[in-house]
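Some notes on the structure that comes next.
Just one protein chain is left out here, and the rest sit where they should.
By letter and in written order, the chains are A and B; residue numbering begins at 1 in each of them.
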Amino acid sequence: MYVAVKGGERAIGNAHAWLDEARRGDPALPELSVEQVEQQLGLAVDRVMAEGSCYDRGLAALAVKQARGDLIEAAFLLRAYRTTLARFGSSEPVETGAMRIQRRISATYKDLPGGQVLGPTFDYTHRLLDFALAAEREAVPPAPEAPADPAPMPRVTELLAREGLMRRDATDDAEPPDLTRDPPSFPVPRAAWLQALARGDEGFLLGLGYSTQRGYGNSHPFAGEIRMGEVTVEFTPPELGFAIELGEVVLTECQMVNQFAGSKSEPPQFTRGYGLVFGHGERKAMAMALVDRGLRSAELGEPTDAPAQSQEFVLYHCDNVEATGFVEHLKLPHYVDFQSELEKVRALRREAGR
Amino acid sequence: MSALMRASGLQLHFGKVAALDDVALEIHPGEVVAIVGESGSGKTTLLRVLAGMMAPQQGRVLYDGQDVHAMGEAARRGLMRSDWGFVHQNPRDGLRLRVSAGGNVGERLMAAGARHYGNIRAEATEWLKRVEIDPARIDDMPQTFSGGMQQRLQIARTLVTRPRLVFMDEPTGGLDVSVQARLLDLIRALVAELGLAVLIVTHDIAAARLLAHRMLVMRHGQVVEQGLTDRVLDDPQHPYTQLLVSSVLAA
Partner (left out) sequence: MTEAGYNFGYLDENTKRMIRRALLQAVALPGYQVPFGSREMPLPYGWGTGGIQVTASIIGADDTLKVIDQGADDTTNAVSIRRFFNRVTGVATTDRTAEATIIQTRHRVPEMTLREGQVLVYQVPMPEPLFRLEPRVAETKRMHALADYGLMHVKLYEDIARHGAVTTSYNYPVLVNRRYLMSPSPIPAFDNPKLDRMPALQLFGAGREKRIYAVPPYTEVKSLDFEDHPFKPARADAACVICGSRASYLDELIVDDGGKRHFVCSDTDYCASRPPLQEAAE
């Protein structure tokens, strides 16, 4: 007679031991250090910090290692850790206009104050596998360096705004909502969706942003500016009453410039789609800016029928930790429900057979 | 007899355009009132304001003595499910296209608390007959119906709970002329039989003459003339009404 399998506890323990062994791989090879992950898989670390919404390169590298390179799993680990941390307060808003630039490009102006800075980019590399990387290498020679340009680098959108051509976004000093503490109530303010997008899945936003370029949401974007570099984070402790520097974080910011035909109350002008992510995350920042502009369609009196224009659609589905949990929960046992469906389908078939 | 619905001083402007400019209106139980005018005259806006779907900037709409725009959405939706009905120009706006004809008619009964499947089905069957739809099609989807059938189904769905006041927005608008005539006959018969009060928006003077006891002529958001239908059409006072009537006669 069949006896239901017992011993779930032991099975779980054994599975996790196997996981640990598989993570280590061939023991004859040296173990990967967290420092190596942080230094040499830096963009993976950046993505995990962005989607884990926790800026800590060491922890993110540890999460990447623990997750065997599964970046969504790593973001999940980082988030679960982050949620247990005590909160001392919020930083002052960071000033990306004062960013120490590593990269800054504009697709709208050939030249502009501060110039175009390519920085460490894959752009214009020929995507040919570099077999030299497969072997151990001599030390990599340092890249040539120019003296830092002391000229300020004003944001492109600000140059347009001064001319009256860029729609000024509503400014609001209200405390932005925190989606990790308070459940959203739709419609949500822009600050809430920007937060969700900044934490959102790069692949999902990439697909959605792409869809706005293909007619699902009528956008005519230009990459007004993409910049990446360090910004200073400041915090005002209540007992001091003035801001102190906590350190620097690397951010990538993208400002997309979009046409806007104007409305009854406003002349034709350009509007902004905004993306900002932790680390060097250019693809994500650009996709975020496209989706942000999509979500602004209601505010601008445009149609709101495309997926990227629906707040509920975007916000409920962009979080990969939520999405992966619910998709993967399908592998949990469902035999009670399936049994009820079996009985129902059999009953309906009997009924239909009569 | 006291008015079922009474509106006064309605004002609604979109920018500089006046959609409603000091509009007043009354409708009594069992009375059919037509609102006529060209497109852009404000007649559909007026209907939506009266039905509580849009708020006026000034003025009040009283239904049974209650302020329609002050009563809150729950009460308004309650009215829409019981005392009122709304027949949209496009039946797709008033039907559930993925629900069978029987389910479409039954929905209002169920929303009103009906919980006996057999009775709901019997009532739906009866109503399909009344609007001249073959009851054998009770389980068919409205998508498989012709435009005229869809519109008759919408009317059945609206009238099944015997509302006191029905709003109709160009109910014959998208239909062929031959189909229009049949639908107008049907509406006239049902309205008389059930003693409904109807507010019907139309640009079709002939439809107004056939159905309405009274009519209002709108232009640029204002009611330029109103009175008994025959009087307005046979002896129009306002130049705009004269133009409307003559253009119909000429056509």
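The criterion applied here is as follows: a contact is a pair of C-beta atoms (placed from the backbone, for glycine too) under 8 Å apart; a residue touches a chain by one contact, two chains touch by 3 or more.
Treat the numbers as computed from the prediction; the structure is a model and nothing was measured.
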item: Left-out chain, listing which of the shown chains it touches; value: A, B
item: Contact with the hidden chain (one of A:213, A:263 or A:340); value: A:340
item: Absent-chain interface as seen on chain B, which is shown; value: 73-74, 77-78, 81, 96, 99-100, 102-103, 106-108, 110-111, 115-118, 120-121, 138-139
item: Those residues of chain A which, in the complete complex, touch the missing chain; value: 1-2, 4, 6-9, 11-12, 76, 79-80, 82-84, 180-183, 185-187, 312, 316, 321-322, 324-329, 332-337, 339-344, 347-348, 351-352
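Assume only the chains that are shown with their structure count from here on.
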item: Chain A and chain B: spacing of chain centres that average the CA atoms, whole Å; value: 51
